[in-house]
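Every protein chain but one is kept in place in this view of the complex.
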Amino acid sequence: MPDGATVKTAMLEIRDLQAFYGESHVLHGVNIDVRQGEVVTLLGRNGAGKTTTMRSIMGIVGKRNGSIRFQGKELIGMAQHKIPRLGIGYVPEERGIFSSLSVDENLMLPPVVKSGGMTVPQIYELFPNLQGRGTTQGTRLSGGEQQMLAIARILRTGADLILLDEPTEGLAPVIIEQIGVAVRKLKQRGFTIVLVEQNFRFAATIADRHYVMEEGHVVDMIPNDQLAQNMDKLHTYLGV
Amino acid sequence: MFDLLGVPPQVLFGQLLLGLINGSFYALLSLGLAVIFGMLNVINFAHGALYMIGAFVAWLLLTKLGLGYWWALGLSPLIVGLLGVVLEKTMLSRLYKLDHLYGLLLTFGLALIMEGAFRHFYGVSGQPYPIPDALKGGQNLGFMFLPNYRGWVVVASLIVCFGTWFAIERTRLGAYLRAATENPVLVQAFGINVPVMITATYGFGVALAGLAGVLAAPIYQVSPLMGSNLIIVVFAVVVIGGMGSILGAIVTGLGLGLLEGLTKVFYPEASNIVVFVVMAIVLLIKPAGLFGRER
Amino acid sequence: QVSNNVIKIGVMNDRSGIYADLAGEGSAIAARLAAEEFGGKIAGAPIEIVVADHQNKADIAANTAREWIDAGNVDVIADVPNSAAALAVQGITKDKKRIFLMSGPGSTDLSGKSCSPYGFQWTYDNYAMAAGTARALVEQGKKNWYFITADYAFGHSLEDETSKMVKQLDGKVAGNVRHPLGNADFSSYLLQAQASKADVIGLANAGGDATNAVKQASEFGITQSGQSLAGLLLFISDIHALGLQASQGLLLTTGFYWDTDEQTREWTKKFEAKAGRKPTMVQAGVYSAVRHYLKAVEAVGSDDPDKVAAKMRETPVADMFTKNGKIAANGRMFHDMYLAQVKTPGESKAPWDYYKIVKTIPAEQAFLDPAKSGCALVK
Amino acid sequence: MADDIILEARGLSKEFKGFIAVKEVNLQVRRGTIHALIGPNGAGKSTVFNLLTKFLTPTRGQILYKGRDITAMKPADVALLGMVRSFQISAVFPHLSVLENVRVALQRPRGTSFHFWKPEASLHDLHDRAEELIEAVNLTPWAGHTAAELPYGRKRALEIATTLALDPEVMLLDEPLAGMGHEDIEGTAALIKRVSADRTILMVEHNLSVVAHLSDTITVLRRGEILAEGAYDVVSRNPQVMEAYMGTGEVGHA
């Protein structure tokens, strides 16, 4: 697998994306490019529209306009359930662990869409907390364990673009480090990752580029290697 | 020869067997309800009415088109299932994001409409439906005379029940269904066509009711009211078994059939309430039902 | 002389529930046929017929009756199957002095302890249905009885009347089993009845309970094994619903059968032209009662309830329904009843050709002696 | 010395169908302190919370509140004794206004809560106190809004105000800062500090900088057992704790 950063083909191209929840217009022309093998983060304050951007890619917002192209295919207008089948995996911010399913059933739920996904032993290696909990009811796991499970089940499917919405929320620092390790491993294996993060210290350790969102627009794009110079700007964006 | 509380053992065996037969009806009907509740979170009050329609379709096929029992066995569940698909697509599907109670209220209204319409057009005394020739007659088991048709009912419904149980509890499909009940949007985001799956499930659940209707037609009068009394008992069965639990519905259906059979011998007056008494007791001891999981 | 210048007949019955087939719209048609015989008017006052569905609920019946009388100028209420509803209407018509022509209800209380000077019980009652059948069977030597009884007041009273009659004629009761109302599966009770080795299994129930029991009895080969099945309250609409295959051989009592003679067949033709099916005894009874009422109005020249009631009582009833009817002091119309046996599919030549009349039961035997009815009007 | 301990757990254990979530935990919370419970995910922190407030029944062990054994009590009764909790997932009454949310808590000690014959106006004299509490958590501009309309961080603040309304001696806060934006965290932390003045606080929190800043004592749980206990400086240097929880400290919360 070639090093993602050197490949210039855009895997995901978002142009002038508008999104609505009922009456309220939430995204006002978002433009984002993600190249094969990159790790890109979306930063921004609460309510900036990060989650909505992800949901728009998956086709689960009320209404959306503009263009979202994945490997050249237009996603807007495509039937919802076909989008993941192209090889896009989504880990929602509220985790979405199913309480009527056991941990194992949760893990095995998303259908494999491509070869090259992680095997169950590999997953246990990455997230040892999940081992031996197979028969526990999904939502009986602790908050952090649920987050791991939510990531783990996407890794199984072989999707090559993974959307992670705040994967570190509510996690202990060690686990965050582990997830950082996991993300880097995934990157090495050629996965493309879009990550929503509030914790930009974490983001800085793994990402190639950062998009900054504000009120439904992308207001800036900062390559990771220029992060240090842009720290002040970033602090104002994020209101730290 | 000794009597059990004044009841000769042959009679008792006979009654137990009859209880099992009734139980298999309960099982089939409550299975459909459990599938629908478990997957759609809808208490399908229209189940009794759809059971009635299943029987009526069989009767109409016979009288209007001359198609006999075996045709009806295939066609009637199909037609009822399609009706279910239409109901789901046009009405029920709008209610999933609301409180479960709305599903109950909607199907309550639908049941009134369906029963009322059939009453209006066909009266209430019921229509005769003959036992198919191949299943006429019976076996003398020594302790009782078992009509062949009743034997067939038990076999047919047990096969369907356990087939369904296997499909839902032991296959991936079941996991999708349960997950979709909880969070359809996310399951969709995993690449599964949830609306179609849910519609199909409802269709399947009511087709089971239709099938029960065809099986019942030769035994009971085909009447618009045949479902309305039964449905309350079947509800109780589903609640006792644990709402949404497939196995619970089947086992409880059979078990309550037996229990009811015994009540009919020892204290027949109570045979209609025994189910409710059991339900109250079970819920006190095990709130989620015998096989239900607490959510 | 006619109040409000219209003779208004309210036909109240079940139009959508379990009695809709044996009464329902058919009763209204029967009443209209009666009115037509008078050219639609008496003494210049038109005869108007209104209908209502009491849905088998006594409170709706009571409410409708009150409103009809208080606000709707209804002069006479007819039919009212379902005894609870009829008792409610009887109370109101008694209070408000209106004539009440009961064809549908079977409770003997209506001409017994709840009788009314304005109430006429026309077609049948539970005693006549039960006792008639019981007497005929016992006289045939079928002395040992077993009852399958609906477990509520109506079923109990049917069973009581029958077993009294059976015992009075030296028969015996081998046992009984009580089933809840609205029971679907009777196999268990039938098996118990079979095990009792009784000669006759008496079905002290009605409607869907009775038809399901009959159907399942045939499934379990009860009659083939030598026991007789007696329906204590079955109507021809029930037999129609059951089909002859299931109901053949059944014995029952009826107050009217459409295929009795020329007159009944002729009237049936008129009825069928409008209703699309043959009349039940309740519907025929509505015709007879309404006709008798209108005759009395015509004779008195007024619709004054007291005068009309008196006239009705003194005039014998003679029409296609009965040749020799008389109204007793308790409001019971005495007429002959018939014991019928349901034909086999082979014997039946045409649609609705269901009954063989086995015996005519003379009125005095068919109905309870008014003196024993408990009605205060009988001195 | 014993008087000093307001809340104590002895040998507390909880099993879920064979899985031991909490094992032999001995915990002593001193009166007037802020005591933090930290640990990796799934360590059993929320479970300990639920056990202490009786939302779960312990499999084994004993809970003492002010020297009194409360192991067999119902959750509502524990609250009546002055020990009130918040939830990990925000818990407000969504269709009640902010004022009403607080008032529901204020009306409880009155004993008129079963009085279905009294007018609502009989509660109006509680408004002053309610407004004070709302002011204390900077919610005054929102007082008339329904709670559902509040942004998440403001809901957490409302929850604290509601809890304070009962004037509890012991407050148990489950991840009070989780999910708050940077802009809210500091304010809420200061608020917690402020209200701790004359009461005891036991809290679960992942935000280490806040924990370090606020708490007097820290207990670290791991796999249901206590790993370490003490002041932040001591605990944070414990190598086991670093391995199990803090990691290298590079990516911790801002």
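Think of it as A, B, C and D in the order they're written, each chain with its own count starting at 1.
Definition applied: contacts are C-beta pairs under 8 Å (C-beta built on N, C-alpha and C of every residue); 3 or more make two chains touch, one makes a residue touch a chain.
In the analysis below, contacts and distances are computed from a predicted model.
Of the candidate names "Dihydroxyacetone kinase subunit DhaK", "ATP synthase subunit c", "Dihydroorotate dehydrogenase" or "Branched-chain amino acid ABC transporter permease", which one corresponds to the UniProt protein name of the undepicted chain?
Answer from the record: the omitted chain is "Branched-chain amino acid ABC transporter permease".
Among C:Ile7, C:Ala84 or C:Ile222, which one is in touch with the chain left out?
C:Ala84
Going by the touch rule given at the top, which residues of subunit B touch the chain that is not shown?
Within subunit B, the residues touching the omitted chain are 43, 91, 93-102, 104-106, 108-117, 119-120, 182-186, 188, 194-195, 232, 235-236, 239, 243, 269, 272-273, 276-277, 279-280, 283-284, 287.
For subunit D, enumerate the residues touching the unshown chain of the complex.
Contacting residues on subunit D, toward the hidden partner: 53, 55, 74-77, 79-80, 84-87, 89-96, 100, 103-105, 107-108, 110, 112-120, 122-123, 146, 148-149, 151-153, 162-163, 166, 178-181.
Provide the residue numbers of subunit C that touch the chain removed from this figure.
15-16, 25, 50-55, 57-60, 62-64, 66-67, 70-71, 83-84, 87-88, 91, 107, 109, 114, 151-154, 156, 180-181
Note that in this section only the chains that are shown with their structure count from here on.
What is the set of chains touching both subunit B and subunit C?
For subunit B paired with subunit C, there are no chains in contact with each.
Taking the mean of all protein CA atoms as the centre, name the chain whose own CA mean is closest to it.
B
Please identify the chain with the largest separation between its CA centroid and the CA centroid of subunit D.
If we average the C-alpha coordinates per chain, C ends up farthest from subunit D.
Does A-D or A-B have more contacting C-beta pairs?
Looking at A-D and A-B side by side, A-D shows more C-beta contacts.
So, what's the distance in Å between the C-alpha centres of subunit D and subunit A?
It comes to 32 Å between the two C-alpha centres.
Approximately how many whole Å separate the CA-defined centres of subunit A and subunit B?
45
Would you mind pulling out the distance in Å between where the CA atoms of subunit C average out and where those of subunit D do?
Those two chain centres are 75 Å apart.
If you look at subunit D, which of its residues touch at least two other chains?
Answer for subunit D, listing residues that touch two or more other chains: there are none.
List, in ascending order, every residue of subunit A touching at least 2 other chains.
none
Edges wherever two chains touch, nodes for the chains themselves; is that graph a line, a ring, a star, complete, or other here?
If you draw each chain as a dot and join those that touch, you get an open line.
Sort out which chains touch which and give me every pair.
Chains touch in the following pairs: A-B, A-D, B-C.
Contact residues on subunit C for subunit B in the complex?
16-18, 20-22, 24, 151, 177-185, 187-189, 191-192, 195, 207-208, 211-212, 215-216, 219-221, 237-238, 240-243, 245-246
Would you tell me which residues of subunit B are touching subunit A in their complex?
Touch residues, subunit B against subunit A: 172, 175-176, 178-179, 181-183, 185-194, 293, 295.
Per the contact definition, I'd like the list of subunit D residues that touch subunit A in the complex.
Those residues of subunit D that touch subunit A are 16-17, 19, 39-43, 46, 88, 151-153, 175, 178-179, 181-183, 206, 208, 243-254.
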